[in-house]
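Every protein chain but one is kept in place in this view of the complex.
Note that the chains take the letters A, B and C in the order they are written out, and that residue 1 is the start of every chain.
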Amino acid sequence: MWIEPNETEVNRVQVLNETGKLVRTYPQICDEELLGLYKWMVQARTFDQRALKLQRQGRIGTYAPMIGQEAAQIGSAFALKEQDWMYPSYREVGASLVHGVSMENFFLYTMGNLQGGTSAKNANVFPVQIIIGAQCLHAVGGAWASKLQHENSVSVAYIGDGGTSQGDFHEALNFAGVYKLPVVFFVQNNHWAISVPRSKQTASSTIAQKAAAYGITGIQVDGNDVLAVYSTMQEALKRAREGKPVLVEAVTYRQGPHTTADDPTKYRQNTEVESWLEKDPLKRMKAFMIDRNIWDEELDQKEFEIANEKVTKAFQLAENTPNSKTEEVFDFVFEQKTKQLQEQKSSIGTEGVLK
Amino acid sequence: MWIEPNETEVNRVQVLNETGKLVRTYPQICDEELLGLYKWMVQARTFDQRALKLQRQGRIGTYAPMIGQEAAQIGSAFALKEQDWMYPSYREVGASLVHGVSMENFFLYTMGNLQGGTSAKNANVFPVQIIIGAQCLHAVGGAWASKLQHENSVSVAYIGDGGTSQGDFHEALNFAGVYKLPVVFFVQNNHWAISVPRSKQTASSTIAQKAAAYGITGIQVDGNDVLAVYSTMQEALKRAREGKPVLVEAVTYRQGPHTTADDPTKYRQNTEVESWLEKDPLKRMKAFMIDRNIWDEELDQKEFEIANEKVTKAFQLAENTPNSKTEEVFDFVFEQKTKQLQEQKSSIGTEGVLK
Amino acid sequence: MTSMTMIEAINLTLRKEMERDNKVVCLGEDIGKNGGVFRATDGLQAVFGEERVVDTPIAESAIVGAAVGMATRGLRPVAEIQFLGFIYEAMDQMAAQAARIRFRSAGTLNAPMVVRAPFGGGVRTPELHSDSLEGLFLHSPGLKVVMPSSPYDAKGLLAAAIRDNDPVLFLEPMKLYRAFKEDVPEEDYLLELGKAHVLKEGEDLTIITYGPTVPLVKNVVEQIEKTQNLSIEIIDLRTITPIDEETILASVQKTGRAVIVHEAVKTGGPGAEISALINEKALFHLTAPIIRVTGFDTPYPVPSVEDDWLPNATRIGEGIKEVLSH
Partner (left out) sequence: MTSMTMIEAINLTLRKEMERDNKVVCLGEDIGKNGGVFRATDGLQAVFGEERVVDTPIAESAIVGAAVGMATRGLRPVAEIQFLGFIYEAMDQMAAQAARIRFRSAGTLNAPMVVRAPFGGGVRTPELHSDSLEGLFLHSPGLKVVMPSSPYDAKGLLAAAIRDNDPVLFLEPMKLYRAFKEDVPEEDYLLELGKAHVLKEGEDLTIITYGPTVPLVKNVVEQIEKTQNLSIEIIDLRTITPIDEETILASVQKTGRAVIVHEAVKTGGPGAEISALINEKALFHLTAPIIRVTGFDTPYPVPSVEDDWLPNATRIGEGIKEVLSH
């Protein structure tokens, strides 16, 4: 009679264990894909580390590092097809790169350039969403549009563990269930929402089990195991494409601060961080690839060098992009500038005072 | 691995079947309670029918009838202790009466008198909430206050099946779980949210299973079986009092229109309504009491007469209450009227124009 | 030409727009089989199917948020919020999402969507069903706010709103839904968003109003002009943002006096902006203070007192008298 708290059993999908050993039948992933996955992880990490450095030098603005979450982001995005759409939060640089956003674009975003919002020009990636949860509804609407227009496109919303507390998250999953939309909600449970641990965010023992509230499919995956994430996401996308929305919980860890403005030593133990460094997603995958004889230290070093150069070039491009001008802000409010906006735009010369 | 949609098994609690026969061990309910429960149901129905009539005569405003939901409302409210608080929606006249709101007060509410909002003066009942879902958060806050102040009081939010789609519902249940609050969310699943059937409101096959998303207890009960509701609610309150919040789904049926402004023939089949009239909560309880030799037709008729008189008296009291005055509205905005409000109040003589 | 009520004009427009453009879809609570609580969408689901006329769960943030998602991916959603008082639930999706997606994406994306909602008082509703909240959206750049005051306007404005490439909040005065009929062409016509309508020219005083209070103001003016030697100009704004400055300023420059009438509460409402605008650009033409005849600064009250709380005929008459006393 009584549905007792947390009685649903949830089993986490894992392919590689922490040392990079196979723990279940190998999913059908060819070596090329393995290399692709790993190389993207290297790029994401390299970008991330550079961005942190640049922020400290005052050359870019606030940045939300993704270090530690490369497997979750790369593994999930790698499974998308070109026609699929991504609805990121502010921490999705890894996933966004894989789905076609340029590093330059991301730098421009962090530099506070208006052009930083143009991800959707060249890739099916919505602009960064700051409001926790809002992107889930946009993904629902996008999925709905693709369903009505028969586009065979899945919309994927990226959100954090903390974000699952928002009303918008709930409403989005409920709509997805009711309309059988081609949408995947990809939750990166990185254990922290700024200073609030996952355990204080919700009393449900997993996020995956929240699917039960919406009559949709749920699954939990080791978010530091890129092979588990990739293969799980492939299946999730397959279901979504058939009109069966899926909630994926990728269990991972935010190795760095929440953003460059945050000091995590205020609220979390170093021992916890260290124990998760052991489970680092790149380390694990590298070990597996070396074991498999398709990778070695030299290749590895080279890959980081390539990535470094790529990041350098991207930053140069961003730095050489002209700064946004105040006049431009009036151009993006409506399709046609209203009289007021025209007037305000032309008042810039007189410091915004109408004469 | 995959948590498939609706895999949780949910068993509905039932004590009496549709014909009023016991279907499980009799819960510890004494005859006095049986009579009490039934008499309240009679009062609620009598009020409801009169209100409908008065609305048609233009003597009260829009009214949301509760006919068909008497077992859910009376059974749940009857289990409350005096110090417990109720956070109703707009359809809770039955529950509110049991917990101490006067019929007169309810009439004043429907007549658009400011005094209709004063339920909390004499009873632990919040004013009617129009915004779907908002009351769930107030119940959470109330429960929280009672916990911090060691009041041994449970807060009960009443909401409909449709209301479970709102973000506020989600956020409330999540907070309740995290802080282990003494709160019960009592959902009357009356199968319709205006014209939208339960099946189109959410893809979860029960509302009770939504508890899983919050790590709290859930239970589904036959909402037309007052004994099932009463005994379930007693247990739910007991758990809540210990800091274990509960989501109760009472499965019932809205026999009437959504409100007096609604025409249900636009969207639902008469056959469905008829099949639910068979499951009428009063009929079932009456049969059981007659079987048990504590009730008969004569007593029944008399009870309806008593109720009728009570309703008549209450309506007279309400009708004799002075109408609200426009001047009064300025008194309830802040504790102390601001200069603007004072000015506006005294401008009533000059039709609101400041001289 | 057919004589019809405003609700019929809205229904007709929705049908015509859905026929014209299969990207137009409607979504909202009870808009399908039930045809909307006011029957604005009556019969549309039968014609266009459940995919294009969608009953939603009760979740306003999701209704507007999903519309943003649809609009940025090629559809032209027309979302209904059952009563404007419930739009608070969707405030982020309105003011921070729909309104800003063009800006956020530096013009890469845009949200051609309409959010329809009935509003306004005088019809004895429960709480939060009659509130006039349009002022909040005046202060939310990126949204247009349009409100018709007649069946004819409703058709031309709603069609224009649906074809606009930016999000439009289309507010329908409940009180006027069935208040009167007028001739409405079946054929396609558009009324320009952002353009006010000078309902009646006059020399002595300008009344600026919109939506639910327009017919009331017309009546009051008719009565006054019958008995007094006065000539009053009436401006029906039709769109409160972007606001039609030219029309307002030209009129006040001529008459030197203005009364603003709206149901929204006074402080911080649309009347404040209109008054400030006149002050900014036509101050020296004013021969009297601008009077705002509006809802009082309280929550919308219970039905038994709403008629006195609202800007009714006596209150408007008194406002006119006061402005003319200078």
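Points worth noting:
We take it that a residue touches a chain if its C-beta (ideal position, glycine included) is under 8 Å from a C-beta of that chain, and two chains touch if they have at least 3 such contacts.
Computed from a predicted structure; not experimentally measured.
Considering the entire complex, the omitted chain makes contact with A, B, C.
Only one residue in the set B:Gly142, B:Gly223 or B:Pro281 touches the chain that does not appear here, and it is B:Gly142. Among C:Thr2, C:Asn22, C:Gln223 or C:Asn279, the one in contact with the hidden chain is C:Asn279.
Between the chain not shown and the residues C:Ala95, C:Leu191 or C:Val305, the one that touches is C:Ala95. Which of B:Gln49, B:Ser205, B:Thr259 or B:Gln340 touches the hidden chain is settled by the complete complex: it is B:Gln340.
Among A:Thr8, A:Gln69, A:Gln201 or A:Thr252, the one in contact with the hidden chain is A:Gln201. Touching residues on chain C toward the chain that is not drawn are 85, 88-89, 91-92, 95-96, 99-100, 103-104, 127-128, 135-136, 138-139, 141-142, 241, 243, 264-265, 267-273, 275-276, 278-281, 283, 286, 288-292, 297-299. Contact between chain A and the unshown chain involves residues 61-62, 90, 111-114, 116, 128, 130-133, 162-163, 165-168, 193-196, 200-202, 261-262, 266-267, 323-326, 328-330, 332-333, 338, 340-341, 344, 348, 350-353, 355.
With the whole complex as reference, residues 85, 114-115, 117-121, 126-127, 131, 134, 136-146, 148-149, 155, 167-168, 171-172, 174-175, 178-179, 328-329, 331-335, 338-340, 354 of chain B touch the missing chain.
Basically, only the chains that are shown with their structure count from here on.
Between chain A and chain B, the centres computed from C-alpha atoms are 43 Å apart.
Remark: chain B and chain C have CA centroids separated by 35 Å (rounded to whole angstrom).
Counting partner chains per residue, chain B shows two or more touched chains at residues 165-168, 200-202.
Chain contacts: chain C has residues 56-57, 59, 61-62 touching two or more partner chains.
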